[in-house]
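Just one protein chain is left out here, and the rest sit where they should.
As written, the chains take the letters A and B, and residue 1 is the first residue of each chain.
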Amino acid sequence: MSYLPKPVLVIGGGIAGIQAALDLADQGIQVYLVEKTPSIGGKMMQLDKTFPTLDCSACILTPKMVAVARHPNIKLLTYSEVIEVTGSAGNFNVKILKKPRYVDEEKCIGCGICFNKCPSKVPDEFNLGMSQRRAIYVPFPQAVPLKATIDKEHCIYFTKQRCRVCEKVCPTKAINYEQKPETIELNVASIVVATGYQLIDPTLAAQYGYGKYQNVYISLEFERLLSSTGPTGGEIVRRSDNKHPKNIAFIQCVCSRDVKINPNCSAFCCMASVKHSILAKEHLPNVDCTIFYMDLRAFGKGYQEFYNRAMREFGVKFMRGKPAKIEEEPETKNLIITYEDTFTGLKKTMTFDMVVLAVGVKPIYPEALKLPLSEDGYVQLKNQYLDPVLTMIDGVYTVGVAAGAKDIPDSVVQSGNAAIKASILAGGAQK
Amino acid sequence: MTYLVPQHPLQLVELGAERFSRCFNCGNCTAICPITKEKASYPRKLIRYSLLGMEDKILSSTDPWLCYYCGECSDQCPRDANPGSFMMSLRRYLTTKYDWTGFSKLMYYSKKAEVIAIIVVAAIVGSIIYLLHGPIVETRVELETFAPYLTTEIGALTVLFVLAGILLSNLYRMYRFVMRDENGNRIRVPLGFMIRDFIRIVPLHFLTQIKIKECKDRQKNWINHLIIFYGYAASFILFVPLLKFTQTNDPFLFVNPLSILGIFSTIALLYGASIAIYGRVKKTQPMWKDSHSTDWMFLILLLLTTITGILTGIFRTFGFPLPTYIMYSLHLMIAAPFLILEVPFAKWSHLAYRPFALYFESLKERYLASKR
Partner (left out) sequence: MSEELRIGVYVCHCGTNIAGVVNVKDVVEYAKTLPNVVVAKEYVFMCSAPGQQIIKEDIKNFKLNRVVVAACSPSLHEPTFRTATAEGGLNPYLFEMANIREHCSWVHPDEKEVATTKAKLLVKMAVAKASLLEPLSEIKFKVNNTALIIGGGVSGLAAARDLAARGIKTYLIDRSPTLGGRAARLGKLTYTEMKGIDVFKGLIRDVAGNRLIDVYTNTELVSVDGSVGNFKVKLVKNPRYVDAKCNLCGECAKVCPVEVPDEFEFGMSKRKAIYLPFKDAYPRIYVIDMKSCTRCLECVKVCPVGAINLNEKPSELTINVGGIIVAAGYDPYEPKTGEYGYKLSNKVITLFQLERLLDSEGPTKGELIVNGVKPKNIVFVMCVGSLSTTPDAYPYCSRMCCSSTIKNALVLREKYPDTNIYIAYKDVRTYGRGDEQLYMKAGENFVRFAKFKDAPKINIDQKGNLSVTLFEETLQEEITIPTDLVVLVVGMTPPRDIDKVRTTIKIGCGPEGFLREAHLKLRPVETATDGVYLAGAVTGPKNIIESIASGSAAASRTLALLSKEEVAVEPLIAVVNEDICSGCAICVAMCPYGAISLKIIDKNIRVAKVDSALCKGCGTCAAACPSGAMQQYGFKDAQIKAQVIAAMGEV
């Protein structure tokens, strides 16, 4: 084997990107894994447990993250973004901007002394703003790499030219306020786009009052409430009074399946809400859970069984009907939902202590690639059947939610698919 | 067993329903509707009945008449299936079904037929005027001489009674369709209740149309509705049963209470019709967003009737004999098709169907209560 394979670029360090990188690396291909946030892990890291097995999300994901960090064939570039791509299949020239962490990655040991001393408190995006982090931080304790990052916008030194506490306390002298952005140039054979998704702004569904009523949550916030590493340490309590809710409503298809906001089905929310209702019942055995849905899309392996379990074993109520509006009782901050029970044809109102909106998703793409998109907002594919992950640009593959809303197993399958395609371009015939 | 008519929903498309077949049955429309009560499940159920072709269910429903098209359902429909326009088309559909003469169907399903019908009626009226008009006095305005009171009044009253007859028979058909239980069996209510409920419901709702106010933000609409309604009612009374006093050779007297009423009623009509036309052109309200050809025809004829009436009055007051006669002839040629065609067969029949729908609904309630 004298042929030296070319490297592959994987953009996005969520589960889809991680899996693609690991597959490629295991095949003997050099991989650059670029992640724009300070740590890999993606949205899956924010989940508490996963459906339908109720596997703890962190437990199954962190080993993969560790494996990425440990793999000799993977070069991890976190806090970095792809800013320019030229060339074509087999020969892409890529420019990557490595944003300054203001912390020397070589020296930082992730001890956490700096962020315990940092005086500037900032809403923590990992917990969707429900708790606070410091201006120097690691996004979550299991971060890979476990290196601190200074958030320049909130750092007192950068905004007011004083403080420098972190520099003083750092035992390894890793803080470097003078760090500059760095541009890295790479030549790669192929590119796997695993950039994932963002949640659609829930205030677009104004009738549900997110942002206006304190006890209306979005599903990812609820996920953080459930999590032991979340802002409440795994306690489900209301924003308004820190009390346990006695009943929770889960509303499906918020900003999904709505032609005025986003006509696509987001594929995983139904099962996520079923899971939320089961977990809520596990946390608070006396809580009443009601899921408002239109079609319950329990399509994957074990999903229908999971849905049946929620109904029969956990007594979760399923109400077929799209709620028209939510109003708040001013004194109690309870929420009144108006809906039609389409099985009885009765128009009703019901009061809940907490409402969780299953918000739809939209894809994120690296602008530098200029990927042609379809009408539905997702990337256009060249030949969906014969090559399900190939974009309109030869040598560029998309996987995960960036290639259409999907659940974790389907994302992982696609990652494998893209990995071998990228590998074929990178490695050619081996013998 | 419900008999299915798969073609049914396609008729509604012809009657102006837009995109309603996109409906994925979520119930958002029912939930957002400000006038649905706990038990009444519309528009959703009606859309479902229609799509599945359950025509009997549609025919026996009074719900379409309860909707005043505030448009909330259409605004929030996740599939943009426009339930509001669907409800509107259902009212047109029911109007064609209640009417036994077939004219209604003709007018609603064919723009061409509608225009031809109007032209034919106008031509007939024109020919009658041409053949039967009195002497033309050119020196001063002598309207009563040109159009002798008796001839005009006979014509007007004939039209009035024929129309009333058709409208009543259509209302009876509506009664026959509606008074059925969920299995489609006829239901009867004791006469005493029928009379009591009639007195309780029909006059009030006919005269006030108070139900519109239950709709969201419809105060203005309600007032406009009332303006047109009372303008029309006053004009109708003044110029049909009281024709003797209004169509005289005497000059128009500003002190005559009838003249004053005439002025107010015509101003009201002019105002109401203009607002509605402007609204429909600009599509300022949901209900004005999708206008059927009959809506336009109704408003145009109403406006033209009013304008020609006013012009006749002006010409007469200022003493232009020939223009007065011509304008009056035109007025009659426009008013006749308006009254003959629009009132019993098209748009304006809702004035009768709406209160009667409430009345029949209440009778049905009584029946169901007695069953329980």
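Note that in this section contacts are C-beta pairs under 8 Å (C-beta built on N, C-alpha and C of every residue); 3 or more make two chains touch, one makes a residue touch a chain.
Everything numeric here is computed off the predicted structure, so don't read it as measured data.
Set against the missing chain, the residues A:56, A:83, A:130 or A:237 yield one that touches it, A:56. The residue touching the chain not shown here, chosen from A:77, A:166 or A:267, is A:267.
Residues of chain A in touch with the missing chain: 15, 19, 23, 26-28, 48, 50, 52-53, 55-56, 58-66, 69-70, 110, 141-144, 146, 227-229, 234, 257, 259, 263-265, 267, 282, 295-305, 308, 320, 342-345, 376, 378, 383-386, 388-389, 403-405, 408-410, 412-417, 419-421, 423-424, 427-431. For chain B, the residues in touch with the chain missing from this view are 1-2, 4, 6, 9-10, 19, 21-25, 44-45, 48-49, 51-54, 79, 81, 182.
Methods note: only the chains that are shown with their structure count from here on.
Listing the residues of chain A that touch chain B in their complex gives 207, 253, 257-260, 294-295, 320-325, 338-342, 345-348. Put simply, chain B touches chain A in their complex at residues 24-28, 30-33, 36-41, 44-45, 76, 78-80.
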